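Right, I'll just put the structure down here and ask away after.
A single protein chain has been omitted from the complex, and every remaining protein chain is retained in its original position.
A and B label the chains in the order they appear, each numbered from 1.
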Amino acid sequence: MSDPTPVLRLEGIVKTFPGVRALDGVSLDILPGEVHALMGENGAGKSTLMKVLGGIHQPDEGKIIVGEQPVVMSGPLDAKAKGIVFIHQELSLADELSVAENIYLGELPRKRFGLVDRAELDARTNRILKRLKVGFNAKTRVGDLSIANQQMVEIARALTVDAKAVIFDEPTASLTDAEKIVLFEVIADLQTQGVGIVYISHRMEEIFKITDRISVLRDGQYQGTLKTAETDEEGVTKMMIGRTLDLTRVERHHELGAVALEVRGLSCGHLFQDVNFALHSGEVLGFYGLVGAGRTEIAETLFGLRNPSAGTIHLNGEEVRITSPTDAIARGISLVPEDRKSQGLVLGMNCRDNMTLPQVSDLKSGPFVAEGAEVAIFDQYRDKLDIRTPGWKQTVGNLSGGNQQKIVIGKWLSMHPSVLIVDEPTRGIDVGSKAEIHNLIRALAAQGYAVIVISSEMPEVLHVSDRIVAMYSGRVMRTFTSEEVTEENLIQAISGIESDKAA
Amino acid sequence: MTTLTQKDVGTFLAKQGILIAFAIFMIGFALANQRFIQIDNIAGVMRSSAILGVMALGVTFVVIGGNLDLSVGSMMSFSTIVVLDLHDKLGPALAIPAMFALTLLLGAFIGFLVGYLRLNSLIVTLGMLSAIHGLTLTWSGGKNMDIDDKAGTWFSFFGQDRIMSIPVPILIFALVAVVLSLLLAKTPFGRKVYAVGGNGQAATFSGIPRARIVFMTYLISAFCVATAGLLQASRSMGSQNTVGQGMELEVLAAVILGGASLMGGAGTVFKTVIGVLILGFIQNGLLLVGLDFYVQYIVTWIIIILAVWLDIAAKRGRLWSPIA
Partner (left out) sequence: MTSFNRRDLLKRGAIWAFILVELAFFSIAGRFLSVSDAAFMDLDNMLLLLKQSAPIGIIALGMTIIMINGNIDLSVGAIFALAAIVMLDSMNWPFMQGLGNWAIPLAWIFALLTGVVLGAINGLLVWKTGVDAFIVTLAAMLGFRGLVFMYNGEQPTSHMNWSLVDFAEAQFLGLHTPTWFLLGTVLILWLLMTRTVHGRNAYAIGNNREAAVNAGIKVGPHFVWNFMLIGFLAALSAVVFYSESGSVNPNDGMLYELWAITAVVLGGTKLAGGYGSIISTLGGVIAIQLLRKGLGHIGADTQTVNLVIGLILISVLILDRQLNSKGKEELKI
């Protein structure tokens, strides 16, 4: 049997931006009816590749070949017309309109005078919905649907054209297990119709469950393609990071201090319920779980951004009510937030001002800000954290992601908190800086800080935490010590699987 | 950073473009009418810019904080009318603080709605424009205000006298400018205003009491409006109750001309002063060239749109909008 023609082929794609070669000769081919995983660390080039494929960027070199023809993609609409459809992580729907209107957005069937042909619209939509075996109909308002169903609407949009390739970007991030099964059935259905599926994800279990082949990118370069059946997690990981994962458990060489923070029965509506844990000085407590497990919400509650609906918080043995971030900071709690650009930094301000913002009222000489003291603080943490910037006057928005994150960390370290909460410390940061930050966190613990680390990366949370709180759907499933945790039992816990050992 | 990118050149042109255009205008006006560059004309422009200028300084704080204040025009009418009225009822020594108190109360109300209740500042201040106008009409009974004994009071000091041959309004404008400039650029409060306007969410995450900061910006704006009202009342010793009508847009034009971004987080007091002067000279020039008074409105319209357009264009790197 001769090899089938790939539905989609990328040859030698090169894309450079000022100062960085985002894609360096990437080639890929997607066969009809296969599920082809695209993997790589953050910053490996996956999203740039997708943007090139979708026509948002034009490649500097290389070809995109659909079927037999090389093509030029001029934009998402053009890509769709050529049979390449994207299902993005952020759903792009108008939630006030109906399912039908969303599916046919921009191409509503018309009658005379610009009137919408509603009968035709609903009929076509219902045909597609039937194929997907969904429980809602064409007239349902999209805003009323669950996330999983909204994703189905996106997929339905893909089916309005004769799709040759459908690209899924982290589709299961917000889905329950039952919803995932439905998604996989839909994917299988697409496969039988000869559609080529590109599956971008970090979740190993899924990759090894549904994909046929895995292609890996690292630092903009194509590393290779493996047949899923012929490799394993370690093999893929090695290709992704160029080394085997250092899953060494944390070794603590210092004594733990007193309990700095204790939380009893803490709940916040349906976001999280009945959370209990105790955090010692000198300890790193990791919080691991899927998106929506409630970890960030707990951090926000501890930082005064949310009001708990039940439960108590104790700082150094004393019960407290934390009413606002100002209050939390005054009590010695600092939060390095999840999204540094929208929550951690004022991008238009310079490095020094960003770093001293929480304490600017205390750095005074007379009624004015003591700018010398500010610069001293900036210099101190610039050296300590190895922040690369031409000077403190540099606008923070111009720094790289890693350096921006270091500014945020420096900002909070300079507050000398007793409890430091770090939410996704190394998201979107290059590998070198990642290691630096991990070492820093361990060093902080050794100095007596009480640290909470929230992370979605298993190697990270295993690497830095003394104990790990595994959460699923707002509940603490289990708290592991670093001796007893394994990848398997951790994954089980965060996937909702109960075990005999309680928290 | 050694290479100049196209974006840098574009940004430079956008910012200095306004100064260049202004320079061209000035030369044009001077050629058209000699009077334009005569000292007493220039002094006159600066003196009458003082009132608008003081208001613009206050609005600068509000805009840097990420909001708008469209009520300043009618609030200024209110201040002028109230202080004139109270002058004859309570005497100048009591009338002035009383007027300030009332104006600050209005500012506090707006600050509460926008800062603490988080309502949209455009709609709220537009509504307050109308409400305060009504308040002014009620207070004045629909009539114009006049001071009875104009010669027998020291009230005219603010608007008409000179200290060391500099008109008092200009001195007051300069004083307020210096104080506010220090407040904005050198104090923790000023820093926080920039933070709240630049990224309100990040400011909250840094422990900054966003509501209070926004509230304070409206108080500052009201204080400046009260000062402007004082200057106006003192200058003319009598006034119609629509004296401030339309000024909110001129103030906004001056602030925008000075380079403050309407999205918040950028701008300075000094630049607003420049904007005020530019606007003042353009208006003066138009009059001297013999154009209709209302041509100013058209020119202000063009200026506002042009200034914001160039600012946005510089930021996105393209002149024309990429909207499909």
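Odds and ends about this structure:
Please note the rule applied: a residue touches a chain if its C-beta (ideal position, glycine included) is under 8 Å from a C-beta of that chain, and two chains touch if they have at least 3 such contacts.
Everything numeric in this text was worked out from a predicted model, so none of it was measured.
The missing chain, though absent from the display, is touched by one residue of A:Asp169, A:Glu300 or A:Asp466; that residue is A:Glu300.
Shown as candidates are B:Gln34, B:Asn144 or B:Ser321; the residue that touches the absent chain is B:Ser321. Only one of B:Ser77, B:Ser156, B:Thr204 or B:Asn241 touches the absent chain when the whole complex is considered: B:Thr204.
Within the set B:Leu86, B:Val124 or B:Leu277, the residue that contacts the chain not displayed is B:Val124. Although one chain is not drawn, its touching partners on chain B can still be listed: residues 70, 113, 117-120, 122-124, 126-131, 134-135, 137-138, 200-201, 204, 210, 246, 249, 252-253, 262, 292-298, 300-302, 304-305, 308-309, 312-313, 316, 320-324. Residues 76-77, 92-98, 101, 105-108, 110, 113-116, 118, 139-141, 144, 268-271, 300, 304-307, 309, 324 of chain A touch the missing chain (whole complex, contact as defined above).
Note that in this section only the chains that are shown with their structure count from here on.
Centre-to-centre spacing of chain A and chain B amounts to 45 Å, using the average Cα coordinate of each chain.
Residue ranges on chain B touching chain A, taken from their complex, read 1, 182, 186-188, 191-192, 194-195, 198-199, 201-209, 265-266.
Residues of chain A touching chain B in their complex: 303, 305, 324-326, 328-329, 335, 337, 342-349, 353, 357-358, 360-361, 363-364, 367-369, 390, 411.
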